[in-house]
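Every protein chain but one is kept in place in this view of the complex.
In this document, chain identifiers A, B and C correspond to the written order of the chains, with residue numbering beginning at 1 in each.
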Amino acid sequence: MKWYITKRLLWTLVAAWIALSLTFGMLAASPNQGQMQATMSCAAVGEDPEECREDFRERNNLDAPITERYTNYMINMVTLNWGWSESRSQDVIGAILSAWPYTAQYAIPVLLISTVIGYGLGLYSAYKPYTKTDYAASFVSFFGISIPNFWFALILILLLGVPLDIIPTYYNSGVPVQQGWFSLTNFQQLLIPTFVLLTASLAFQMRYCRAQAIEQMNQEFVKVAKAKGASDYRLMIWHVLRMAAVPLSTSLVSRLLAVFWGGSVIIEQIFAIPGLGLLSFTALVEQDTPLILGTTVIGVLLAILGNLVEDLAYVVLDPRIDYGDR
Amino acid sequence: MATDSFENIDWDDQEVSTINVSRTTFVELGLFALLLGAFLYDYLIIQNEGPLVANWDVLSTDWLFIATLITMFFHIVLPLYQNPRMRRFYWNRFKKNQIAVLAGVFLVFIFVVGVVGPIVMDPPEVRFTNRIVPPAGITATIGGATKTGTMAAPLGTDAKGRSILKLVVYGMRVSMQVGLIATTFTVVIGALVGAVAALATAIDVGWLDEVLMRYVDIQAVFPSFLLLLLLVYLFGAQLWIIIMVYSLLSWEGVARTVRGEALQRSSEAYVTAALASGANMMYVVRRHLIPNSANSIIISATVSIPGFILGEAGLAFLGFSDPTVFSWGRTISNGQTNLSQAWWISTIPGIFLFLTVLSFYYVGEALRDAMDPRQQVDSGGGGL
Amino acid sequence: MSTEPLLTVEGLKTHFHTEDGTVKAVDGVDFDVRRGETVAIVGESGSGKTVTSESVTKIIDIPPGEIVEGSVTFDGMELSSMSSQELQSIRGERISHIFQNPQNGLNPVYTVGRQIAEVLKIHKDGLSKRERRRKVVDLLDRTGIPEASARVDDYPHEFSGGMKQRVLIAMALARDPDLLIADEPTTALDVTIQAQILQLLEELQDDFDMSIIFVTHDLGVVSEIADRVVVMYSGKVMERGDIESVFQNPSHPYTQALIECLPGRGDSMRRIEGSLPDPTDPPEGCRFSPRCEYATDGCKAGDQPPMYPTDGDETHTASCVYYGPEHDAGVIEEIGVGDQQSTRADGGERQ
Partner (left out) sequence: MSETLLEVRNLKKHFPITQGLFNREVARVRAVDGISFTVERGETVGLVGESGCGKSTAAEAILRLEEPTDGSVLFDDQDITTYDDQELKGFRREAQMIFQNPDSSFDPRMTVGESIAEPLEIHGVGPRSRREEIARDLLDRVGLNADDADRYPHELSGGQKQRVALARALVVNPRMIVADEPVSALDVSVQADVISLLKDIQAEFDLSILFISHDMSVVREMCDRVAVMYLGEIVELADTETIFENPQHPYTKALLSAIPTLDPTRRGIDSGLTGEVPEPSNPPAGCNFYTRCPEVIQPDAIDVDQAAYRGVMDLRVTLKRQGIELDGLREFVGLDDDQTPSETDIADMCSELRREHDIPDRLDDREAESTLSEALDQIVREEITDGVEQLGELFESPCERTNPAPRPTSAGHAAACLHYDDEPVEADTGWVPEAAQGD
């Protein structure tokens, strides 16, 4: 057991290192956007753009050999000194730390609810396959994964926000500060964004759980359990769900993160929620390279951490693993 | 003459077996060579200035689109055409799912209009004279003035007076290009990596398989949308760059499927039978492993196409996509400002986007049921 | 053996509604099982023997399966009209089931002991944790698992095929059932392991005083363990009777054909022409008529002939017109099991 866990931890570090190197590689290989932004802002102010470009390269020692820049970049990354954000005039880490609560406040509920309800629906439609409820459930799941989240948000704003105006269509970032994170108004203003994100993640969880559950239900040990006199409830939970949890656990986090990241940038832009999504959006608009790098790396590291959680869950859930193999 | 029978094969002169490239593959390679030649001519000789053919200046995405159409023709349309029995078998099972048939028809419509439309119809032009006109037959009050739509712009116009109908038609082409080109590249790269990995295990070059699969694990973990944003920012937002970035970021699913299929099939009896008759590993890969994974490739492709379309639309909505291209996402985003009065600007393209993506998912589901009975839930047997 | 049968199945019809039509897997089956008796249901694949055994306690999944007709009376209770809760209280308690493929009959993520204890918990045995563990160890020991007390906490993947089947038998006997339905329990096992399992079932049948329904396609196994036998073909019963009379004097042409095409019997093997009928639209008249060498037009019309007694023996009946009125049973030539060399070595010493 320990050997497997240490192997997985080592692998997580290697993956993180490769991720950082890849982002550095992409940065180095690209025409440096930050530099273009600096020259443009100088030209606007009337200074000589060429000279601005020179001192920008100076400050970021872009002319140093690649290995030296690489090691600096890595050291900075590891020591959490991720550089200075021009557009927010604060250090990147600070910006991220100030923004993440706004994302977490709706992200965590979305992840939890979509998993609990998603698995519940998935199990139910696997329990009664090819019935009306199953067809209805699968249509809802198709709807959930097909509907473009930004368009769905606009439609909801159009239908609910404008006429019913009790549901705010824009997020007032002051509310959590004055009335606290769990106040009613904060809840109200998060209603539409959470619902939009929820449909997509719920749909994914449901489809995946239904497929795994149906596969497990065809196994012989379910028939044996039924022959033991087990009730349908005990069969579905203790046998089918418990067994499906093994494959489900290997994609619990990464699958959700994939759906989630896409949605959060768009949702926070539409509803002006000052979370990590909006942070990376404004960074891109302002062409603030360090901040862009920061938000991307946070996303990648979170995904890698999620992968580690999945691997450990796999070990706990499936006694069959012979601890030698991957 | 009496039917030939196996006894009278004279084995002495049958020693060497040539690698015979079939006629169709030969034609396909020829077409690709032609395409490459035209591209080099356009790129090097006339430095992409004037139009290449008649008045059609072939843009970067078009080259990719033509290459995709050629690949799709030779690997999907032609094989189905060549053996009717297989086609009938799959069609009978596919048409059991009426919604999928409907979705299929809709997709064909989108594809044809998307390809033909922009050739026939000139691009949407800005005319401030008839800004924000509602669709034909609908009256709406915009900024005090009430207007009713006319057939001139059947679906109404946007804030810059561009006809929504044209925007939608051009949007179809963009979505089709993104979906099909990116998927074709993902399939080609993924199948290649998957086959190489499976082959490596089969001929005991274990470490190569291990390296490839570890990279695939990393790529599977990366949140592709975030990376997309970063790469588009770093390398510019032209459509073909977005498509290539998408292709390079999301082939891991196909690689895993092809590798899994190939490994599982290489232990099947008909592969051992081929080996027992003297076939070498390359013959087995070419004749058995790759064609057999075609089914699961097609299934995973029909699921990845909508993913790419939604991704590009999201990018366009945020304003990071190619400004010169009329993507649905961009049109929806532009309609965001005057959403309350001019609801149609965002809604109509959104409906098309939603239906296209939904259709792909339904067609994908029906294809999986038709092609891969193993994954199908059989009626008898276990369960409650 | 008391005369009142423990289980009586009358006119059982179980159909499956699939996309390409209704599969009439079981289309009118009658048999009964007395206490302490072993009844074998024998037939080839597609004969409906498994569906029959699974219809008794409605283990088949509904939908797409459906028990269209027929009654299943067990110890005075009518099972076919029972609610699923009532059925659940019978399964594992009064009637238990073991299946063909031991390899994945056990849930791989729970220990063997826990899965056996589950039966006791479901049926509220009222034992304390320690007492229940002792009972599980005792059950494992009685089904021949070596070192039972040490192996109770092992996981299924640590057991061989033969051992897993013993665990499943222990699980089935946990609540001391009256009837055990064994669906081809030894088909997936090697012949020496099969011998051990068959012997074990015989011993346990006496210890637990239970009846057994033994479903198999192997006539050898039938003759080893069965008291009475039911021969099924394409969803219907062809022949039924005591083991000696059916094997000494097989009456229905299908039973004869089954016996004669067994390999290793010395004389040349007979082959059955044609192929299995399509379950969605079975042939008219006797189901075996399209492949039967004695078939007359009478056989090919109307519905399946009733179970006529053969040569005056009420308990040995066959569904064939030749044993009915105005037909001459002599037409079907006599063959018997006795006159063929047994594949078992006679010379070798017997333990």
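Heads up, the rule we're going with is that contacts are C-beta pairs under 8 Å (C-beta built on N, C-alpha and C of every residue); 3 or more make two chains touch, one makes a residue touch a chain.
Bear in mind the structure is a predicted one, so any value in this text is a computation, not a measurement.
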Since one chain is left out of the picture, which of the remaining chains does it touch in the full complex? B, C
Return the single residue from B:142, B:279 or B:355 that touches the missing chain. B:279
Since one chain has been left out of the picture, which residues of chain C touch it in the full complex? 44-45, 137, 141, 146-151, 160, 162-163, 190-196, 198-199, 217-221, 223-224, 243-244, 247-248, 257-259, 261-265, 269-272, 275, 337-338, 340, 342-351
Write the list of chain B residues that the hidden chain touches. 3-7, 9, 11, 14-18, 83, 85-86, 89, 268-270, 272-280, 283, 287-288, 291-292, 294
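In this section, only the chains that are shown with their structure count from here on.
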Could you grab the centroid distance between chain A and chain B? Build each centroid from C-alpha atoms only and quote it in angstrom. 26
Round to the nearest whole Å and give the separation of the Cα centres of chain A and chain C. 54
Separation of chain B from chain C, taking each centre as the mean of its C-alpha atoms, in whole Å: 53
Which parts of chain A, given as residue numbers and ranges, touch two or more other chains? 219-220, 223, 226, 232
Give the residues of chain B that touch two or more other chains, as numbers and ranges in rising order. 381-384
Going by the contact rule at the top, pick out the chain A residues touching chain B in the complex. 15, 18-19, 23, 26-27, 29-31, 33, 127, 129, 142-143, 145-151, 154-155, 157-158, 162, 214, 217-220, 222-223, 226, 232, 235-236, 254, 257-258, 261-262, 265-266, 269-270, 280-281, 284-285, 287, 292-293, 295-296, 299-300, 303-304, 306-307
Across the complex, what residues on chain B touch chain A? 217-218, 220-227, 229-231, 233-235, 306, 310-311, 313-314, 317-320, 329, 332-333, 335-336, 339-340, 343, 346-347, 350, 353-354, 357-358, 361-362, 365, 377-378, 381-384
Under the definition above, what is the set of chain A residues touching chain C in their complex? 130-131, 219-221, 223-232, 234, 238-239, 242-243, 246, 317-320
